[in-house]
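For this view, one protein chain was removed and the others were kept in their places.
The block that comes next holds subunit A.
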């Protein structure tokens, strides 16, 4: 019996480690394909992100200082850990803390190089963290007020989806997803293919295997971020998945129809309208004392 449980946990662990990068790779391939079609191009093959990563592993690793590699590995480990904690339905507050460490290490890595492009990119990433962290906390507070617990596993005991009670926070999270996916209105810290800003922003000084590890960590991060959207409809996994996929395609469309904005605009926008929406939602739950558990 004990070995059976151990085997189950082992299989679960393997699935958590192997499945997300596969999904993330295909998602980022779809991203590039859809973007190309929206621009009237044919676009690269679906597995192009995988080819890029294998190619990068075959390249030489040029670093300015050896600490850069440490920060890349820290970023990778903490992104995987936060996704692992999310899939194991652990404490939501803790997950966001672990996730913050991942992003912080990326910023410190960019800062450690001394290249002006990389530094400005890192500073801008810090500013975008300033913009999105409060919204994530409001999301957690909203969930806590509804269920009386920070644990994600508590969501399984109710059949009422969070989206009914946190619709304004969902809208706020859509904007946060645009910041986190580094999509067009807010892609000023670093950006994806064919949008160049500040050379390559935070990742200017990374090359070869280090960049490949960052890219693989991004695949985990894609799944993690869509997992946060999935939680809005945790009661029915299929609707939750559809919600996450709709969000993803919405982000691609927003990426292609928007021009890049300045960081001042983003900070003003998130700290007034987006935080206002979130507070309105929290106030509503507080005043009417809504509980789903």
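In the analysis below, a contact is a pair of C-beta atoms (placed from the backbone, for glycine too) under 8 Å apart; a residue touches a chain by one contact, two chains touch by 3 or more; residues count from 1.
In this text, contacts and distances are computed from a predicted model.
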item	value
Protein name, per the UniProt record, of whichever chain is missing from view ("Nitrite reductase [NAD(P)H]", "Sodium:proline symporter", "NADH ubiquinone oxidoreductase" or "DNA-binding protein")	"NADH ubiquinone oxidoreductase"
Contacting the left-out chain in the complete assembly, out of A:12, A:59, A:268 or A:291	A:59
Among A:31, A:187 or A:205, residue touching the chain not depicted	A:205
Residue among A:51, A:97, A:265 or A:286 that touches the chain left out of view	A:51
Hidden partner chain, residues of subunit A it touches	32, 36, 39-45, 47-48, 50-52, 54-55, 58-62, 117, 193-194, 196, 199-200, 203-208, 211
